[in-house]
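Here the complex is missing a single protein chain, while all its other protein chains stay put.
Order of writing sets the labels: A, B and C. Residues in every chain begin at 1.
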Amino acid sequence: MSISADELAAIRASFQRLLAERGTEADVRRAIASPEGYDAALWRGIGDLGLAGLIAPVADGGAGGGAVELELLMEDAGAALLCAPFLSSVVIAGGLVAGGDDAEDRARLLPRLISGAAVGAVALTGEAGLWTPQDITVRAAEGRLTGVASYVLFGAQADVLLAAAWDAEGPAVYEVAAGATGLTITPLKTFDLTQPMAKIAFEGVEARRIAGPEALARTLDLGRIALAGEQAGAARRIFEITLDYLRTRVQFGRPIGGFQAMKHMAADLLIEVENATSAARHAASAVAQGAPNAQVMVNLAAFACADAFSQTAATAVQMHGGIAFTWDHPAHLYLRRARADARLFGASDLYRDRYLAALEAVDA
Amino acid sequence: MSISADELAAIRASFQRLLAERGTEADVRRAIASPEGYDAALWRGIGDLGLAGLIAPVADGGAGGGAVELELLMEDAGAALLCAPFLSSVVIAGGLVAGGDDAEDRARLLPRLISGAAVGAVALTGEAGLWTPQDITVRAAEGRLTGVASYVLFGAQADVLLAAAWDAEGPAVYEVAAGATGLTITPLKTFDLTQPMAKIAFEGVEARRIAGPEALARTLDLGRIALAGEQAGAARRIFEITLDYLRTRVQFGRPIGGFQAMKHMAADLLIEVENATSAARHAASAVAQGAPNAQVMVNLAAFACADAFSQTAATAVQMHGGIAFTWDHPAHLYLRRARADARLFGASDLYRDRYLAALEAVDA
Amino acid sequence: MRDEDLIAEVRAFLNTHWDAKKKRPKAGGGAKEFRHRVLEAGFAVPSWTAEWFGRNLAADQARLIEREFAAVAAYGAGQDKTNLFANTILAAGTDALKREVLQGLLTSEIDSCLLYSEPGAGSDLAAVRTRADRTADGWVVQGQKVWTSGARTAQYALLLARTDWDVPKHQGLSFFYMPMKQPGVDVRPLHQITGDSHFNEVFLDGAVVPEANLLGNENGGWKVLQTALAYERLVMGEGAGERRQGSGKDNRKSLIQMARSAGRLGDPVLRQKIAQALAYRQLNDLNLARAKAEMAQGTASPIMSLGKLAMSRILHGDAAVMADILGAASLLDGEENPESADMNYRALNAYMTSIGGGTDQIQRNIIAERVLGLPREIEVDRDLPFRDSRAVKG
Partner (left out) sequence: MRDEDLIAEVRAFLNTHWDAKKKRPKAGGGAKEFRHRVLEAGFAVPSWTAEWFGRNLAADQARLIEREFAAVAAYGAGQDKTNLFANTILAAGTDALKREVLQGLLTSEIDSCLLYSEPGAGSDLAAVRTRADRTADGWVVQGQKVWTSGARTAQYALLLARTDWDVPKHQGLSFFYMPMKQPGVDVRPLHQITGDSHFNEVFLDGAVVPEANLLGNENGGWKVLQTALAYERLVMGEGAGERRQGSGKDNRKSLIQMARSAGRLGDPVLRQKIAQALAYRQLNDLNLARAKAEMAQGTASPIMSLGKLAMSRILHGDAAVMADILGAASLLDGEENPESADMNYRALNAYMTSIGGGTDQIQRNIIAERVLGLPREIEVDRDLPFRDSRAVKG
């Protein structure tokens, strides 16, 4: 690990400060309504703090962080419902470029991603959104891509655009120019308001191969850990918001947190929230250490954190009662994000099955 | 329907009186510990009341009742955890014999079943207990049965022994003599203490075909309705026992039924109990009327009643606390019966799938 | 009157006035005119007395009329069961008020809304702080209400307000039928999480309620409110809250067809979820059918109280299964993605049933106490003069 505990604490503190100052609920609501579809100012702030280079190698000008550091920062990002292309640009696009073998590609692309000057996006899954390799319908042949990808985070905002595409080796990673001929990018109307997506059609688009299947798999795992951290952090925050309400909202002459129904729901949610934090953090350290059970832990975190955040956000609305049914209350913003995050890289049922398969493999 | 509403009310009242007098918890506990494995005295009482002929045709000396009457009486039986071969002998064996075409078989077997003089048992499923036709491993050839059946209710107590066996037409019903050569009956140790079971091996046992696949299917549906009624009635009784405890048990200076946790569990259980009653009764009337959605209703009742009784019995133990963890409290007797009933004709997952298939068929 | 004669009469009426094929009043007649015909025929509220538009019919005969109307999708009948406002006014209104509004209510010429909840009084309705003070010109109202649907079009509102601050909270409330179109009533749309503005906030600043529009006794409002709430729960339990979204049968078809067209009806895990969702809905339908049958036999049925709570599980569950069927497509929304938008709307709108009109938690309390007879919740401020309670003092 190239980041010391002290350095990490400092980095995290600076990120938290940035979010507290410029990533408030009001900022989130402004970002949602903005033409960019995200908080461009906050994104610049992230770049200014050097956080867009968090997991890029030191040799490439990054901070050299790994899964553990990433996961922790994503908890903060999730808590604040970060409206910026961190997952898309820093984690996945950045991870794929850094994971590629060609020094020229790295030199050309990484500095812009690391500084936050460019927004990176990666077309990863097909229109069916099944999150199996078979679901990738884009194919590469003779340096050109053909096919359709969907659910591309920040696809319409991307300066650096990558795509997973089948070639002879399997699903590899290609770069296309953001304005290339044959490229049709259609912004999607999404239920979650904090993460823009697009559908991208490739019709013989000129492309350059920058990484192979292994880098793709590795980076996707990093993405899953980041998402798990985001979910754990967001679940904890909406839980805390709910606890505050339970302590202050008075009905029947006393705070509603004094009623057993509320207490018991809160106790059950605490288990979910702690489960999510434990799952995300242990997955991060298992991957960072290259533990033999890393796949077990990544798959566990994928569904445990998704389910925990979904359940916590959904129950939070119920526990608030009427006030959370209003647009002006933040609960639904968390609920929307939870529902999106739970499908972003495939549904919990998929990961439950994969978790069991990974356990079988470890025990075999 | 050959039984009028007034007659039915009278029959039900007599059955309830019998159960109140001779089917008490003390009687159940005595029956469990008896060498017969069931309550022989209560069984005689059922015969004396003519109830063993409830669903046999009037022409054969029965009361001519159908699914509706059967379901209602089974609610009472379930509430009292009836320890007698009603389901096995009256419903399934009786139903199969009455459903057969040969007048001689009927004349030979039905009177003994209707009077309660004989205990009837039917080997219905294979050792895997999967409750699919493919799971029946007994085969009939040249008037002899070979194969193994298991989970046979009252198999070791049977005077009239029938078996489902494959022949050229599909799964048909055969009669074997209770002491026939080649027959090995092994009583099974069961978790539920109120319903004895056996495993039966057939090695070229002489057998007589008495009914075909259609009668078997029809009778099994009747069995499912009877079981659903039993589950609905039992669920309601253990729920009432729990409510009584909630009203009288004092902790923290007040009846525990005053605590929200208990109230909310009780309210949720009430839905389950009412669901079970509605499902069982509507399935009965759908079958009695030959409604087009009868299969939908039978499959729905099969899992809805099983799940309701299992959940109610399991939650009842929790709501009682320590007292229900003792052998001397009746809650575990209900819990054991619930767990058995839920598997007796196959698990809920199976019926959920069949319910959906039946809905597809109806809507198609 | 014999059932056959009644049925014949209803059929003749419908034959004359209703075009069953086109599902609208026959040539020339508008909806308003048709509703007047229904009212005159005594079909709108058949179990009421003749003095008030009824025919004194027993409940089971009244239901026969409904059934005939339902068979041809005609409207206007059976309001003795479904029209919350008309029933409340019949039960608790002054004769002057009845004469003024009942006919309009039963012909849908008068729209009404509910002014119950307040920002500080949601589950705890008895803690409302909107005040009504008696003056020579009637009751003068001051306060703020929320969660009012239909407030923009309503001519009247059922209003719960405090008329005595020096007695315990349940004992100082009165119930009114307040005219909405007057100065001092300011309706502001409330933006909901679904994106809709189905509900409103209503600010009351000097609005006036005539003396004749007091329902029940002064300071006896809590009791009248209970009657009105019981109606509301009944109607929600029958799924009225989601009638816009199609009937149970439509819904069933839509789940199965949705899965089929997504090519996923063969997925065993999904099949379990679909079957369970459909089962919960069908079980609730069967419960309601049984409850109606029991009530027709004169037995009070506890099942009616369960409908709203059951429906809450059904609606949340349906939306969850739909999301599973849609898979990644559930990320989408908007007109371009109608299936996803519908599912997401249902997912959020389900809270209207699990929160609105008494949360699931309140509902469980009510079932436990009123149906199962378990002891009441301890209410620490039940016997305090309202002025001294935390609702006022914080």
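Here is the rule we go by: contacts are C-beta pairs under 8 Å (C-beta built on N, C-alpha and C of every residue); 3 or more make two chains touch, one makes a residue touch a chain.
Note that the coordinates shown come from a computational prediction; the quantities given were computed from them, not determined experimentally.
Engineer: Which of the chains on display does the removed chain touch in the whole complex?
Structural biologist: If we consider the entire complex, the absent chain touches A, B, C.
Engineer: One chain is left out of this view; which of A:A26, A:A103 or A:A267 touches it in the full complex?
Structural biologist: Checking each option in A:A26, A:A103 or A:A267, the one touching the absent chain turns out to be A:A267.
Engineer: Looking at the whole complex, which of A:T125, A:N275 or A:T326 touches the chain that is not displayed?
Structural biologist: A:N275
Engineer: By the contact criterion defined above, which parts of chain A meet the unshown chain? Give residue numbers in ascending order.
Structural biologist: For chain A, the residues touching the absent chain are 243, 246-247, 254-255, 257-258, 260, 262-264, 266-268, 270-271, 274-275, 277-279, 281-282, 300, 303-304, 349, 352-353, 355-356, 359-360, 363.
Engineer: Just the residue numbers, please: which parts of chain C touch the chain that's not shown?
Structural biologist: 267-269, 272, 378, 380
Engineer: Residues of chain B in contact with the chain that isn't shown?
Structural biologist: Those residues of chain B that touch the unshown chain are 125, 128-131, 150-151, 188-192, 197, 250-254, 256, 259, 261-262, 314, 317-318, 321-329, 331-332, 335, 339-340, 343-344, 346-347, 349.
Please note the rule applied: only the chains that are shown with their structure count from here on.
Engineer: Would you mind checking which chain's C-alpha centre is most distant from the centre of chain B?
Structural biologist: A
Engineer: Whole-Å distance, chain A centre to chain C centre, using C-alpha means?
Structural biologist: That pair's centroid distance is 42 Å.
Engineer: Calculate how many whole Å lie between the centre of chain B and the centre of chain C, each centre taken as the average of the chain's C-alpha atoms.
Structural biologist: 42
Engineer: On chain A, where are the residues touching two or more other chains?
Structural biologist: Those would be 259, 261.
Engineer: What are the residues of chain C that contact at least two other chains?
Structural biologist: Residues 361, 364, 377.
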